[in-house]
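Excluded from the complex is one protein chain; the other protein chains are retained at their positions.
The block that comes next holds subunit A.
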Amino acid sequence: MTGPGPGPFLLGIRHHGPGSARAVRAALEQCRPAAVLVEGPPEADAVIGLAADEGMRPPVALLAHAVDDPGRAAFWPLAEFSPEWVAIRWALEQGVPVRFIDLPAAHTLAPGGDDGERLAPDPAGTAPGPDGPKAGAGTPGDAVPRLDPLAALAAAAGYDDPELWWEDAVEHRRSADGGDALVPFAALAEAMTELRTAFGEGDGPDGARDLVREAHMRLRIRDARREFGAGIAVVCGAWHVPALAAKRTVAADRQALKGLPKVKAAIGWVPWTHRRLSRHSGYGAGIDSPGWYGHLFHAPDRPLERWMTKAARLLRDEDFPVSSAHVIEAVRLAGSLAALRGRPLAGLTETTDAVRAVMCDGSDVPLALVQDRLVIGDVLGEVPETAPATPLQRDLSRLQRSLRLKPEAASREAEFDLRKDTDAARSRLLHRLRLLGVDWGEPVRSRAGTGTFRETWRLSWEPELAVKVAEASAWGTTVLAAATAKAEARAVGSAALADVTALAEHCLLAELPGALPAVMRVLADRAALDADVVHLAEALPALVRSVRYGDVRRRDTAALGKVAAGLAERIFVGFPAACAGLDADAAEAMRGHVDAVHQAVTLLAPETAPETAPETAPETAPETGAPSGLRHRWSGVLGVLAGRDGLPGGIRGRAARLLLDDGLLPDGRAARLMGLALSTGTEPAQAAAWIEGFLGSGGSGGMLLVHDERLLSLVDDWLTGVPPAAFTDVLPLLRRTFSAYDPGVRRTLGELVRHGGPAGGSVTRPGARPAAAPPLDPGRAAAVLPTLRLLLGLPDPSAPDPSAPGPATPTTPGAAR
């Protein structure tokens, strides 16, 4: 549609295509248009002058965001090799006016608009206006599954990879000097016209939007023609070219634009990086190889040789032995590969294959270096000082206003009641800021008790925090988004399991549901790879606390619970092995872990109950994650611990005790275990450790002895049987154990033993009253039952069952304490 005659010259391009960029420059030189129109938000007309500024270094991006809601933002990234950038710079150098002609950001960012809402959580990952819809034109590899017209074109040319075809057909072509610079654009426009006919206008998910945008572009072109005459150039995605050339009435176009939702939008320049241009960083419409494209754009000649030399120098700097001979061989191999694959010129795939085979000895490790530093590249853009304030700062100011939390330099304490919405929001804000490194508030110990619904903060706003906010703005445009991104990044970067657990707790406090999945994933990964059971056991209690705490704050912690359950499983598998061969100190520490894990599992087990319940077949019930599954397996582990010879006595004793407390030791089994542990074959020191583990350093062990005469008699028998030489060895241990008991308990024990205690072997039954106590009077005992029922909320106060105390007994010791 564009002869060299009067324009408008429609220059269809691929975004970030170096070949397109070169072609655009040549075409502009040839046509010398009176004005240049570029696909982009018209709001940016006001800041376009900055592009010529000395301090402006691409890659940069136009960032538009809704004034009231900085989370609604869109980026239009521009690299040095972007055709749009080339056109803008050319126009500014020549003093030719530049206009943006795409749909205003005010519309694209409007809530009723198409994709504004999916922006908030991930500002970098989405690009509604700039690139998303243009997949048809220039970014065929776009992650969004859609109709890909380019793929059809590539298939017609015999390519199975559309990207590859575009490279060969457009980007790698170096136009012969003296040719008509407009010819390639005409050919491309023709192809696109065919495609649009074949696929139909406005197909695909973005189709309707495309039509609206194109209507707007046509109107703007019309305006420009009136102002500058026909000799204007339009730089836009190739897909749009046929639509812009089509004749439509003004009225029809205006009709298409009617009633679009609108918000107040602000726009500015932000620095960008090659890394964020690349698809790896989640920028949906990005390109794979900004560094390679930059190289193609800048290399004056022999791009392949220059690239290989660059790669060789990079590898040499990292101490890989790469000689010029390698470069020669790599260039040859890349050339031959291209010939074998029937490509006109070695592309990135051939170059990468050659670098891998020749320079990297087939290894992907040095190759990753080349990929990272060269193919993507470390280029960081710069924006002049005059750039406007960051959206993050604006979002923060807005939150400060709405939460009535003024930044004051003077330090003051604030107390929040988390049951109130405003206070909860304030707490969240402060937690999020702390995650971002903006330490405005510092949590201090609450004076009003330890309730989980109360938080006390010391607030103090230092001037340098503004700088921190500016730094943090790289993470996102809102406090929420930035904190989420930062938390995710920190999770990935943290080395120790405990760090991640702490981070998970922090995420719950700051309420970052977006970051939680990533943190959980890292947590699960770290847990899976951490071979040290002690680490796992250390991490578990904090995690279980998070589960409980999340509950308090009415948050969905199912994922957390799952991870915790997984962690517990891993602990179970490794625990017995980890307990073997420990010295006294390590055994002592491990005994602490046994307790901690036991508590955690008890807390956790009800959590895991509902989700795994339905799948069990009766016979496999013990093996599966049935309600009691986790606890069941833990008690299995405890059973192993209690019964295995060679483990430290303290651990075995503790395990036996925990089983006994849970009522999982069958009648007499506790006594048998104790008998085994205390029999003469056992080293006295180990036996004493067992007793310490079993009876605990707390007070409850004493009560146990008072109430179970058989155990007492076992201890008694063992103690009197210890040879005098060994007795001095075990005395400190025993003293440590028994001195922790309440004086009353100690006295009772002493009396029992002096009375001849349980009278030798005349054991009546476990749980029998000590001999010194008067026998139980059932009548008097029954009198407390109604009150007990009332306390426990049992429904049947008038139940005729006289044996009711039976089921209640297990709970009474706990209740008594």
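Here is the rule we use: contacts are C-beta pairs under 8 Å (C-beta built on N, C-alpha and C of every residue); 3 or more make two chains touch, one makes a residue touch a chain; residues count from 1.
Operating definition for what follows: contacts and distances are computed from a predicted model.
**Q** Going by UniProt, what is the name of the one chain that was not included in the view, given "Carbohydrate ABC transporter membrane protein 2, CUT1 family", "TonB-dependent receptor", "Cytochrome oxidase maturation protein, cbb3-type" or "ATPase"?
**A** For the chain missing from the view, the UniProt record says "ATPase".
**Q** May I ask which residue of A:Asp353, A:Asp417, A:Glu588 or A:Asp717 touches the chain that does not appear here?
**A** Considering the complete complex, A:Asp353 is the one touching the chain left out.
**Q** Quick one: say which of A:Thr197, A:Gln255, A:Ser363 or A:Ser397 touches the chain that got left out.
**A** Touching the chain that is not displayed is residue A:Ser363.
**Q** Give the residue, chosen from A:Arg570, A:Arg644, A:Arg669 or A:Arg746, that touches the chain omitted from the document.
**A** Looking across A:Arg570, A:Arg644, A:Arg669 or A:Arg746, the contact with the absent chain belongs to A:Arg570.
**Q** Looking at the full complex, which residue from A:Ala299, A:Ala414, A:Ala524 or A:Leu664 touches the chain that isn't shown here?
**A** That would be A:Ala524, which touches the missing chain.
**Q** Even though one chain is hidden, which residues of subunit A still touch it in the full complex?
**A** 321, 323, 325-326, 329, 332-333, 336-337, 340-341, 349, 353-354, 356-358, 360-364, 521, 524-525, 528-529, 531, 566, 569-570, 572-574, 577, 612, 615, 617, 620, 623-625
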